[in-house]
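The other protein chains are all here in position, but one chain of the complex has been omitted.
Chain IDs A, B, C, D, E, F and G follow the sequence of writing; residue 1 opens each chain.
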Amino acid sequence: MADFAPSTFAIAGRELSSRLILGTGGFPRLGTLADAIRESGTEIVTVALRRIDPQAQGSLTDVLDECGVTVLPNTAGCYTARDAVTTAQLARAAFDTDWVKLEVIGDERTLLPDAAELLVAAERLVADGFVVLPYTTDDPVLARRLEDVGCAAIMPLGSPIGSGMGINNAYNLRLIREQTKLPVILDAGVGTASDAALAIELGCDAVLCASAISRAENPVAMARAIRLAIEAGLLAREAGRIPRRLYAEASTQEAGLAEFHHPSDPQRAIPQ
Amino acid sequence: MADFAPSTFAIAGRELSSRLILGTGGFPRLGTLADAIRESGTEIVTVALRRIDPQAQGSLTDVLDECGVTVLPNTAGCYTARDAVTTAQLARAAFDTDWVKLEVIGDERTLLPDAAELLVAAERLVADGFVVLPYTTDDPVLARRLEDVGCAAIMPLGSPIGSGMGINNAYNLRLIREQTKLPVILDAGVGTASDAALAIELGCDAVLCASAISRAENPVAMARAIRLAIEAGLLAREAGRIPRRLYAEASTQEAGLAEFHHPSDPQRAIPQ
Amino acid sequence: MADFAPSTFAIAGRELSSRLILGTGGFPRLGTLADAIRESGTEIVTVALRRIDPQAQGSLTDVLDECGVTVLPNTAGCYTARDAVTTAQLARAAFDTDWVKLEVIGDERTLLPDAAELLVAAERLVADGFVVLPYTTDDPVLARRLEDVGCAAIMPLGSPIGSGMGINNAYNLRLIREQTKLPVILDAGVGTASDAALAIELGCDAVLCASAISRAENPVAMARAIRLAIEAGLLAREAGRIPRRLYAEASTQEAGLAEFHHPSDPQRAIPQ
Amino acid sequence: MADFAPSTFAIAGRELSSRLILGTGGFPRLGTLADAIRESGTEIVTVALRRIDPQAQGSLTDVLDECGVTVLPNTAGCYTARDAVTTAQLARAAFDTDWVKLEVIGDERTLLPDAAELLVAAERLVADGFVVLPYTTDDPVLARRLEDVGCAAIMPLGSPIGSGMGINNAYNLRLIREQTKLPVILDAGVGTASDAALAIELGCDAVLCASAISRAENPVAMARAIRLAIEAGLLAREAGRIPRRLYAEASTQEAGLAEFHHPSDPQRAIPQ
Amino acid sequence: MIVLNGTESEVLTPVTVAELVRLVEAPDRGVAVAVDSEVVPRGEWDLFEVSDGARVEILTAVQGG
Amino acid sequence: MIVLNGTESEVLTPVTVAELVRLVEAPDRGVAVAVDSEVVPRGEWDLFEVSDGARVEILTAVQGG
Amino acid sequence: MIVLNGTESEVLTPVTVAELVRLVEAPDRGVAVAVDSEVVPRGEWDLFEVSDGARVEILTAVQGG
Partner (left out) sequence: MIVLNGTESEVLTPVTVAELVRLVEAPDRGVAVAVDSEVVPRGEWDLFEVSDGARVEILTAVQGG
């Protein structure tokens, strides 16, 4: 129904109605990717830059074109501000977009971001005219610093990329949400639908998922599941949830309760 | 799409396509209740029995009829097996149904069930021909005992009625799910959409909500939110989520990564 | 120091200064058990009743005598009120004590208590003059019912026996603590020291540990660890902890902060 | 007993037997501080630098001397690398120590560290010959970078200073512990004894507490509580805790269980 | 005198359940009656006579969780 | 024949509980006996005669949680 | 000799970026080129001459999170 049309949000002035950004990594086949894109309802998908591979099967670019989605290049695999900046510039040349999902990784095992390199890279890319969407930790101060240097969104992790652990520190996400007017996009950690719903309920504007969808047993069904979960979380947030109470609150009135008397039999079955 | 038609489940042989049972308690107006019923997509709603109130505005029964939902009477307010049995028998006479949501409360402040009274009441009602849906604790042994005496479903709480705390002990819910073939319906505790999605992901067949919806600022929107969350949770469960990993798993391949060299400038921005 | 002498508590009028009850099950050797008893500082240890085993090495009874601890027989292995009552009566005859740790198990895999059988057994044993310490679930209503039939303490589980999962539902433990004047003894689930400290901080009067100590790599060291943790938890509870705050509260005053000016260099190192 | 003498650890080559560093902030009176220091058993306490206050009551320096503890100056109140470095240099001049607890704050409300400024300050201070103990976030990559620039320990927060929330992200603490050979000292967030025990069980070498002790209703008792909790956590860690199991493991043997037969009465009390 | 829905009511007894149901203006559906804690099936309302001192509960559906 | 601690034993009956306790080499403390699920107090062991077909349980303390 | 996508290639230099792009059979869209870590805009490919020893990276889109 019209009155439940999901409210939109905007990144760098671009209005978006889908709150799911889909990472294209990990899909077994391009056909599955295409189906998942359609089920997810996403408007933006991420891609990476790699050397031309003559053996490559099919054209990712063609598939994404057919799906009519916008390509958001990332800088996956970069461990320094320097490499990330160069990679972003190449992505701009290749895809003709000045948007970049900025990743500067600090550790191979956890793929966690390197706060200092990330901040330097963000600063340089903003100066170079990029719309910078940084993949960052859940550190609220780093988030503010990224905002200060001119990033277009904050993309904090819930837990490590592909870990499926969900949101390890909801408190920090809440702080990030409170302090910024930028869009907050949960990036990394989502394992299943409830994680995505929770992220939105905590105040995130959108969720980026790759592995949770692409590596599910049925990626297309999971794409739809997470799309619905995000819609559910958004509706719930806007519907104004009940407060958490320490004790119960009856959902049935006491008034008018009947009173029965069975003198014949003890009030309780036990003790007998 | 057809292939995502939510799989159905059955209680006492009755096939149900909605996995949301709506408690009618707490809605400010009957009109809101009716709208929420439609948005929720529910097929079954609970009602209570109370003394005739001449001042009562409008007819609940008429509203529920118009919505075309099945009435599931509860025994809310009963503190003994004896009163619960009598109340169930009256409900059967009033609504012409042998289904009952059995509540035997043990504490006024938390409205938690009384395990022993509940078990005795369930046993008696089953013997009397009722289809018994017991509101129970999250105790897996009590759940099995309720199954042994012939209940038609297990309805464990996540947290106290109306508390909105969600699921306090997911471990026990998992045990209950593992051990029974009966439908498991999370009853009580849901506060918002992600709680409902999680319940289904944990293996519950359905969720019963009253306060989470009826007392939300916008009950109709929350009805829809929880309906979508349940659908999302079910799809996600069936889609086969990724495992939780202790470390990261890259969603972008390493292979083909470019190598840049900037002899001019130090590898990292910091240390300088 | 005198002023930190751990405050005592009482079960059925018996003053106890140790808040650790030690389960003797699982110790590899009687010598280790004896050492652990001494390190734990416990005054009460549990034992079970089994058929005479001609092959049995050493005398458990002698060891416990030498340690000067009181024997608390349990009814481990009983699945019905009937067997538990008979076992308790035999224990009374064997150990010349009317105290019993009442266990009525409902499931072989989880060893969770059977609420209804437990309540019936407790009622019968109290009527037969026993001091009943029931191993129960974390259900607050069952706890009250056990109090109503005359039990001498409430012994809720934190998680299944030997699982080492700690406390799965702190909320229920808090409710049990609030509602009763009986001693509350956390029984089952403790895995390590912090679990025991937390139990006491939540308001438990004591903790019963078997596997956490007996099956640790070094049972004697773990006995001491848990003893200290309980002492720490009790002191902390009585010392009045600081409240949880959503934001920070400086532990260093702002007043008198120096102000430096380095016109030469930008305020922050980054952005550069 | 000798064999339970808590194992020592070392910071920058200095052997320490106490694993509690006490922050002196927040104590109502110097006398209370002195008593708490003694009860805590600490060897190192932190102080801040502020402008001479003619109204100041008593001499903090004298009190600390009498207690025979080492002074660890902090840079509390600094928001830039520049100010932190200057403050550290002044502290070195004032206290004649090259150790510094490095704080570079990024947000007034949460007092969370500023990752980039912290890293730059640490690098400069190490180059200037300081033994740098940085108060940092729970970011494992930042922790490694701090190690790379030559810090002497890693001091991650559990939650914001004075918040008493405990450890918000145990996963990150575990990662930090795994990856470094430096001492890891939990700094900030501890609210009560079990938090401190848990920190040590997670692998921290020590805990720094200020508000948890100084602002407790009874600071001296809490000092002792946390000291014991740390000792308990260390013993437990070294004793080798039992694994977490999904199901129960009996602590009482099945073998030799008696079998009773009461043909007269039904096996279970309920159903009757 | 009988106790009708918890209130002492001066009603001439004997009185049938059907008369009491009309008395409380019960709707024509979704109503149940208990006399002294025993259910009186709808089919017996016309004939079932409530005697003096009886406790009568006439109940209907209300919103409930 | 009696069932002694779960095992059929060819014992000449009647036999006293005291004799059975000796037979199983029970320690002199911490022992309890049930005959057909009824406790036999220590004081009655010498006189209590176990008849043919009885189920006798002679129990003692073991390590238990 | 140049290093083309990480592999030493015996290519007669000078050679234009455009020629190298054809050599690696790059698709006609979504491709970017860096020579010695500097981006070479598409518009310059025909004229930009790669000299001996240069490191050339020719990249395109792959699936990425």
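Annotations for the structure displayed:
By definition in this document, contacts are C-beta pairs under 8 Å (C-beta built on N, C-alpha and C of every residue); 3 or more make two chains touch, one makes a residue touch a chain.
Note that this is a predicted model, so its numbers are computed, not measured.
Contact with the undisplayed chain is limited, among D:Thr136, D:Ser194, D:Ser211 or D:Thr252, to D:Ser211. When the omitted chain is restored, the residue from D:Cys67, D:Ala91, D:Ala225 or D:Ile242 that touches it is D:Ala91. Here one chain is not drawn; of D:Gly25, D:Pro134, D:Pro219 or D:Gly256, the residue touching it is D:Gly25. Counting the whole complex, the residues of subunit C in touch with the unshown chain are 250-253, 256, 258-262.
Within the entire complex, the positions of subunit D that touch the omitted partner chain are 23-27, 33, 46-54, 56, 59-61, 71, 73-74, 76, 86, 89-91, 93-95, 161-162, 188, 210-211.
Convention: only the chains that are shown with their structure count from here on.
Pairs A-E and C-F differ in how many C-beta pairs touch across them, and the larger number is found at C-F.
Centre-to-centre separation of subunit C and subunit D, using mean CA positions: 26 Å. Centroids of subunit B and subunit C (each the mean of its C-alpha atoms) stand 33 Å apart. Between the Cα centres of subunit B and subunit G there is a gap of 59 Å.
The residues of subunit B that reach two or more other chains are 23, 25-26, 48-51, 53, 74, 76, 86, 90, 110, 112, 116, 119-120, 145, 161-162, 165, 210-211, 250-253, 256, 258, 260, 262, 269-270, listed in rising order.
For subunit G, the set of residues that touch two or more other chains comprises 5-6, 34, 37, 57, 59, 62-65.
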